[in-house]
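Just below is one structure, and these are the notes that go with it.
All protein chains but one are shown at their positions in the complex.
Entry: chain A
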Amino acid sequence: MTDYGHDLLFGTFTTPTVQPARQAVDLAVVADRAGLDLVTFQDHPYQPRFLDTWTLLSYVAARTERVHLSANVLNLPLRPPAVTARSAASLDLLSGGRFELGLGAGAFWDAIEAMGGRRLSPGQAITALEEAIQIIREVWAAEKPGGVRVDGEYYQVNGAKRGPAPAHDVNVWIGAYKPRMLRLVGRVADGWLPSLPYFQGGPADLVAMNERIDEAAAAAGREPTQIRRLLNISGEFAPTGRSLLNGPPEQWAEDLAGLTLEYGVSAFILMADDPATIELFAAEVAPATRQLVAEERARAGR
């Protein structure tokens, strides 16, 4: 039983499909108007059936008013960190502090290499990710004296100017499953962003992974509560309950509240490509989940 006590966030994970190009934009506007907290898009720059995620995020930010935006997660190997840092700060400034930085180490190395990117082993990619996060945070630290100097194994920045600083404290969320990545999350990230459908053992897999993150956080002198646990979820609305996240909205709320109270998840990002599902999630599931969690936390005196 681990509840890290964060306020709950609800968001969407929408396919950034090229055809029709407006679909992802329209669904983001639906999410914004429905009062969701977060709109996210996967990032596979080697996939021509998807819009470029950075371009889409920037465009969508201009067409929405309130919702926060993130890649889910950004493909670091094809997006140089110093440019990413300034781009992220720029989008945060333009959007009035609505950008969060979901980052991934990269996975599909054949496709990355076909695009002209550099092939790394999984272990190398984790080191590269840590270097990149360091560069990004250094660039954002506009008030610090001197230029950015990070002489990493995979990324070298040698005296680049600092800044701009983002409009708000941009969260760095990392997509991770394997032990070394989870330790990296515990050491340096503001959040952990896995996908429930990838867990072979279902939500129970969260227990061991959370522990690994918490241990790494403690070893780095951080509180486990500094790391928000986010979760990509998929499900189906059905008149009667069938299984986890397959049933009526009230059942979804119970399922999600359970994930918060037992496994510490405080952000639910729904894979959805239709407006009706997004609106139902926002109108019925989100408030009911918040209420269940608030009641339980009050009962437990948290």
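Of note:
We take it that a residue touches a chain if its C-beta (ideal position, glycine included) is under 8 Å from a C-beta of that chain, and two chains touch if they have at least 3 such contacts; residues count from 1.
Methods note: contacts and distances are computed from a predicted model.
Here one chain is missing from view; checked against "Amino acid/amide ABC transporter membrane protein 1 (HAAT family)", "Cytochrome c oxidase subunit 4", "FAD/FMN-containing dehydrogenase" or "Dynein regulation protein LC7", UniProt names that protein "FAD/FMN-containing dehydrogenase".
Set against the missing chain, the residues A:144, A:161 or A:242 yield one that touches it, A:161. If you put the missing chain back, the residues of chain A touching it would be 18-22, 25, 45-49, 51-52, 54-63, 78-83, 86-87, 89-91, 93-94, 111, 113-117, 135, 142, 147, 155-164.
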